[in-house]
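In this view, the complex is presented without one of its protein chains, the others remaining in place.
Let's turn to chain A:
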Amino acid sequence: MEMLHYDFMQRAFFAGGIIALVASVLGVYLMLRRQALMADMLSHVSLAGVAGGAYLHLNPTLTGFAIAVVGAIAVEYVRRSYKTYSEISTAIIMIGGLSSAVLLMSLNQGMNKGFSSYLFGSVVAVNQTELSLMIAVAIIGAIFFIVFRRPLYQITFDEETAKTNGIPVKWISLIFSVITGMIVAAAMPIVGVLLVSSLIVLPAALAIRVSPSFTAALFVAMGIGLIGVFSGLTASYELSTPPGGTIALVLLVLLVAGIGLKKLMLQMGKLRNKKTSSKTDIDSTVFPRYTKNSSIHTTGGKENESMV
């Protein structure tokens, strides 16, 4: 573990780890809300902030962060007017963000070289501002996902029934969008604008396929995110490849391998069932019936009791 002797690698592992944790939990909710592309979109929008910051001689990290949050709020309002097609709002805001980013970048020609670190990420060059921003975002995100876990579950499933249950859906949805913007902006230095969604979407995509329950999906996503970032960073150190791209590629390989493994296990299960075909599960073949009698025999449903 010679690489951990360098303090830039320590910082990279630390920053990558905390962002992997919050980003993958965020990803699970984003995917289930049909907003998987929102991360990609917000990162493009925040590029406009970075370009604007450079043009106005402000700190580009902070302006990028601010614009990502503004973009998240905007997308929430556009989404409300395109209820059934929430991906359209994503496209609309993305066009706005990317086009203004291109215009702003053309205004300061001398800057163009610095942009590649925003586009592709440079986690080994994470500076102090970015690091403290990441820590703050991770803390806020963690608090949000813990405090709001129940309303979030209900809203993610169905907004209308959540509303009739007295949950302030509009507010929680808005806060969720803002948190999304913050996490995206904080993740940018690690994997860059073009690959931010890999950190958010890929762990969630695999977790949703393999997890037996919702709570498990959240934890599995965090685990996959951590594995992806740590092994990506190690690989990029050993092979001297760009860290952002390596992390994204590792995550993609994990996704494909995970889905393949799941398929394989299903096939094996089928084979095993064929051999012992006489013994079928009686419970699952009984047709369910409605009944008034509801004497409770067993544990009272405590099994699987967990975070949610």
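Assume contacts are C-beta pairs under 8 Å (C-beta built on N, C-alpha and C of every residue); 3 or more make two chains touch, one makes a residue touch a chain; residues count from 1.
Assume contacts and distances are computed from a predicted model.
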Looking only at the UniProt record of the hidden chain, which name from "Neutral metalloproteinase", "Zinc transport system ATP-binding protein", "Ferritin-like domain-containing protein" or "ATP synthase subunit a" is the right one?
"Zinc transport system ATP-binding protein"
Filtering A:Leu26, A:Met182, A:Ala207 or A:Leu233 for touch with the omitted chain leaves A:Ala207
Would you indicate which residue among A:Asn59, A:Thr215 or A:Ser231 is in contact with the undisplayed chain?
A:Thr215
Footprint of the hidden chain on chain A, which residues?
32, 147-151, 153-154, 157-158, 160-161, 163-166, 207-208, 211-217, 283-284, 286-296, 298-305, 308
